[in-house]
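Note that one protein chain is taken out, while the other chains of the complex remain in position.
On to chain A.
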Amino acid sequence: MRRSSRSQPTPAPSAGRTSRGDSEKVEALFAHYADDEADIGPTGVERLCDDLGISTTDIRILLLAWRLKASRMGYFSRDEWRQGLKGLRVDSLDKLKRVLPSLQDEVANPYTFKEFYQFAFRFCLTEPLQKTLDIETATVMLELVLGTHPHLPTFVQFLQEQKEYKAINLDQWTAFLRFCNEVKPDLSNYDESQAWPLLLDNYVEWAKEKQH
């Protein structure tokens, strides 16, 4: 990240030197998008996306939310904004724009990606005590996060066709990432005795039937 910053014509402030001016700028940026004192709300996020030149359903805004440790979908609290931007060493829209690609680089690391993937699940839980995502949200989210993984289209199709499950829990969500990483696209190395959630057993059974 630092290297990419250095290559810019205007060098970013180096580490450890966060001046008063920077945090004022961050506050100003917050105020610019904030709906009220406490949060940047959905409309603010929408404006932010417009200014960043990305859609609200772009993975990059999700990455930003993850980096800012946002707890609520469609919202950035003042604290999240302040801490998060400070961590990214960003105090202007331009810098924010420039930092986005580096976030994508960051999740190229499988370990970080796993963190981000699990964040995506929790991020969608909007109600207190909610523990599962309905199938529709889950599929949208999977497509957003996993993009073009070969397993994804058939799995989404399966989720839509099956009737047994109405929602996906964290265990199943997490298991699917592992599934994507470990199981070959033709499912030939799927081992049922490996304690996969039943949902995936069913998926594989369904998919194998379809192959024939």
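Definition applied: a residue touches a chain if its C-beta (ideal position, glycine included) is under 8 Å from a C-beta of that chain, and two chains touch if they have at least 3 such contacts; residues count from 1.
Keep in mind that, in the parts below, contacts and distances are computed from a predicted model.
> According to its UniProt record, what is the protein name of the omitted chain, chosen from "V-type proton ATPase subunit", "Rab family GTPase YPT52", "Cullin 3" or "Protein OSCP1"?
The record for the missing subunit names the protein "Cullin 3".
> For the full complex, which residue in A:M73, A:L96, A:L152 or A:A175 touches the chain that was left out?
Selected residue, touching the omitted chain: A:A175.
> In the complete complex, the non-displayed chain touches which residues of chain A?
131-132, 169, 171-172, 175, 178, 193-195, 197-198, 201
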